[in-house]
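Pasting a structure here, questions to come.
Complex shown without one protein chain; remaining protein chains in place.
So that you can tell them apart, the chains are marked A, B and C in the order they are listed, and the count of residues begins at 1 in each.
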Amino acid sequence: MKNLLFIFAMACGHLLTAQTPHSHAHQRKIVFPDIPGYQTLSCDFHIHTVFSDGSVWPDIRIQEAMKDGLDAIAMTEHLEYQPHKADIPHPDRNRSYHVATESAEGKDLLVINGSEITRNMPPGHSNALFLEDANKLLVEDSLEVFKEAQKQDAFVFWNHPNWTSHYKDGMAKLTDMHLKLIKEGLLHGIEVVNDITYSTEALQIALDHNLTIMGTSDIHGLVDWQYDIPDGGHRPITLVFAKEKTKASIKEALQNRRTIAWFRDYLIGREEFLLPLIRASLLVSSASYKGDTQVLSIKIENNSSVAYTLENLGEFSLHAHTDLIDIPHHATTEILLKTLERRASVELRFKVLNAVTAPKTHPEIRIAVKVGE
Amino acid sequence: MKNLLFIFAMACGHLLTAQTPHSHAHQRKIVFPDIPGYQTLSCDFHIHTVFSDGSVWPDIRIQEAMKDGLDAIAMTEHLEYQPHKADIPHPDRNRSYHVATESAEGKDLLVINGSEITRNMPPGHSNALFLEDANKLLVEDSLEVFKEAQKQDAFVFWNHPNWTSHYKDGMAKLTDMHLKLIKEGLLHGIEVVNDITYSTEALQIALDHNLTIMGTSDIHGLVDWQYDIPDGGHRPITLVFAKEKTKASIKEALQNRRTIAWFRDYLIGREEFLLPLIRASLLVSSASYKGDTQVLSIKIENNSSVAYTLENLGEFSLHAHTDLIDIPHHATTEILLKTLERRASVELRFKVLNAVTAPKTHPEIRIAVKVGE
Amino acid sequence: MKNLLFIFAMACGHLLTAQTPHSHAHQRKIVFPDIPGYQTLSCDFHIHTVFSDGSVWPDIRIQEAMKDGLDAIAMTEHLEYQPHKADIPHPDRNRSYHVATESAEGKDLLVINGSEITRNMPPGHSNALFLEDANKLLVEDSLEVFKEAQKQDAFVFWNHPNWTSHYKDGMAKLTDMHLKLIKEGLLHGIEVVNDITYSTEALQIALDHNLTIMGTSDIHGLVDWQYDIPDGGHRPITLVFAKEKTKASIKEALQNRRTIAWFRDYLIGREEFLLPLIRASLLVSSASYKGDTQVLSIKIENNSSVAYTLENLGEFSLHAHTDLIDIPHHATTEILLKTLERRASVELRFKVLNAVTAPKTHPEIRIAVKVGE
Partner (left out) sequence: MKNLLFIFAMACGHLLTAQTPHSHAHQRKIVFPDIPGYQTLSCDFHIHTVFSDGSVWPDIRIQEAMKDGLDAIAMTEHLEYQPHKADIPHPDRNRSYHVATESAEGKDLLVINGSEITRNMPPGHSNALFLEDANKLLVEDSLEVFKEAQKQDAFVFWNHPNWTSHYKDGMAKLTDMHLKLIKEGLLHGIEVVNDITYSTEALQIALDHNLTIMGTSDIHGLVDWQYDIPDGGHRPITLVFAKEKTKASIKEALQNRRTIAWFRDYLIGREEFLLPLIRASLLVSSASYKGDTQVLSIKIENNSSVAYTLENLGEFSLHAHTDLIDIPHHATTEILLKTLERRASVELRFKVLNAVTAPKTHPEIRIAVKVGE
């Protein structure tokens, strides 16, 4: 009978594969170019399943991640909040990670063992990543949990500091306890983006206290529904600039704050990573003068999944745009520059309005263009 | 703390509702018109969750059903096959139904308590619907299970009789045991459609043995992925012709074989229900002669989610079609009839090629058209 | 000043090329595979411009044809009907052809000199193609016009024999004059498809009298609007099976009746050309058994712009279809055949319902499938 059931289990899932038209498929995969010295990895470090208060078995999370083209995900069930406990009494807090890891076997996806330390405020909720044994974090004292995480060399970040269940005004605010955690090296990052919210105050905290900038989905239901995938939406993620696509490299990158949060068409991060990412995203594919005129046609190819909104800061005016330029994702946009005389090279200068390095602050990029290239 | 967690649980799911563009939404809802004397109910009677070998919590099944516009679903976990048992050891086989029922509270969706009797062949797998207590079906003898179902006045049907794990040739075949079950009134229906398969042999068995024709999804993963919802796909369902939208009425309708299976653009059922359904789907919204000609313009409005493929059997030839006519779903199609002389009324006659009443047999409909209507 | 104006004329049209997203572009191009011994050429032999009663300058017709991916078009202005004469009194009836030819310079498009002989019934309207001098057809006597066309070795076909301005019942009917024209070799083809109409009676006439089957747009306004191009529509065309892509070869092919008319998803033609075209359109890209079952998965790649509607006539039943099979255009469709035992080869047999060889008559194709290919 065991044999029969094994065959049955295989067959049930794979009886026949439905024919899938491809029109939507290739748009869903998230694509960002690498930057000099680092691989750009697309990661979601905040994910729930039925093993805490989510609505899917871990295998769905693996499939969603594959469809989204992610490089890594972290399973981060609530340690202390287990609403399905009556049905799923499993005592092992690493269980979700183990089930997910099995589902990911043979796939080019890294699965990280994490847990959401789920406390009242302060300190609220925090995710600890790269755990060896999540069970050891089941200690009552809030401070001790963080110390245990530290013992396991975990990377820890504050979740949704703007959460209206904790701060009714939605304004992220550090408490003394947070300051202590940061000072003692027990808290390393902060969610500037959680699910469908963004916190400019959290960004300021990250900058003031040298924390890693995080953006996560905190998904409980289905990614397809929560982020309107069929209409071109996407889950928020953290872009990690890692030396290699390994868990160790991701950890090292997180510890050294090499991240950008991607939310809607916003990129939120430190200028030292935003500038190279934007430069790698926007490539000049050609530059040539129109006929015998002094109007220079520059074609910019956007290799990334984000649409850019640029403000022209350059010395020359444009022939087909005001000073506001939209650069759709995965497409080539033509810009016509009136250079007054024919030049061998020009420099484009843009403020990147959809990118944020600090509250109300946008990075400026300069792109050197060789005519005739 | 309990209070906190309650608030947390509420907030986690509903922190903010994402903005949902509507372009795809209205197409997903399944719509079929009522027929004289009966409501047409869209039902999926074969559904799995994590409580047997599915990949979602029951709440996702409720949300999928609401998005699909279903009237009723049955939770039909495997009784004997529990691959998640190590994690979900819950001994109550009604548990999936209870959790789903709670999720459906306040929604216009009927949830039916069912179970999949999961046996080697014969008799293979069968679904028992309208159970009072699924646990009582946990008996070893295959025949006794059916008798227990009968005690509870369940409606029972044979699942995927074409399943290649049971019949490697995919050909549904009755065994002596099936004949006995049918004869003793223990088996009432048969899946002619399961997931992405159709069985013409099962249809013949239904007709030969007076069984109810069933079409189900047997969904284990996500409906959106399995049936390419963003590309216009749909799950297979059973259309039930019920006196009212109640569980009792559905049961009565199933017992009296008032069903049609909908799969792709196929409608499979008995002529006595197919004909009124097709007639109710295809309404003549106008009929008038073009100018002073003898060419009659007839506008046919398709009120259903199925696209029809018709063969013209009428006496008149068409001005803009050969004898093959496509009628897209939820749209109005114009047919131009060359009636030789101007008439006050005509009769359209079509063979409905996408509808099946028996293997290789398609129903014919006649539509009386009054000119000037 | 002349020089200036020349530059101006060039610049006006081409000042800057708008950026064109590509999503719609590649679907518009009409694609049909070649058949053994012949190239399959997509042609529209009935086209109007401002030079008779159309609404565009000939250059638009060239651009439309390029966008549609046509191989050849014929300019066929009305000889006797010149509603724009007050504005365009040009006496040369070859003028539209000359202007169009100039516009087509450097493009891979053949432009044929034609004219529409525009007479009351009988004989109604006819197109004469491959004219040397259209002006010589301006003779009063209806028979003499055809004789002049014959002198120029023109290919002549009867236009919209189902036109309700000539036959209010829309029923194509031969007159004595037509019989005489045919008998004397003055009339060689007949439009079975004109614009948005189809005539089964015209098809019968073509078969009875050995005439070439034609399908044309008879476009007066814009192709994009008349045929709903953005929604996936297409103009009706004549597929010509020619030895080479030259005017001479097209003429030879028309004279020898090697044509198919394409209208909506219908292909109308003689079996000797329909069968090889359908076979070349539907290629088996793989055939292998599912696991250890006797269910054979056959993938059929449709290389053409037409969607096929097939009826299964083969000995085996299907695992995922009834006997009605839709094969969308430019896509691969999987068919699952229940072959009872594992075979090294099978033969598929289909009636092609969207193809018509005679009124109410559809061709049958057989496709030999080698398993493992």
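Please note the rule applied: a contact is a pair of C-beta atoms (placed from the backbone, for glycine too) under 8 Å apart; a residue touches a chain by one contact, two chains touch by 3 or more.
Not measured: the values here are computed from a predicted model.
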> Of the listed residues A:Asn135, A:Thr293 or A:Thr332, which contacts the missing chain in the full complex?
Replying inline: A:Thr293
> For the chain left off this view, which of C:Glu148, C:Asp195 or C:Asp323 is in contact with it?
Replying inline: C:Asp195
> Touching the missing chain, which residues of subunit C?
Replying inline: 1, 4-5, 7-9, 11-13, 15-16, 18-21, 23-24, 50-51, 53-57, 59-60, 63, 81, 83-84, 86-90, 95, 99, 118, 120, 163-165, 195-197, 218, 220-222, 224-231, 233
>> In the complete complex, the non-displayed chain touches which residues of subunit A?
In response: 162, 164, 168-171, 196-201, 264-266, 268, 290-295, 309, 311, 317-324, 326, 336, 338-341, 353-354, 356, 359-360
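By definition in this document, only the chains that are shown with their structure count from here on.
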>> If I average the CA coordinates per chain, which chain comes out farthest from subunit A?
In response: C
> So how far apart, in whole Å, are subunit A and subunit C when each is placed at the average of its C-alpha atoms?
Replying inline: 52
> What is the distance in Å between the mean C-alpha positions of subunit A and subunit B?
Replying inline: 40
>> Can you pull out the residues of subunit C that are in contact with at least two other chains?
In response: 290, 319-320, 336
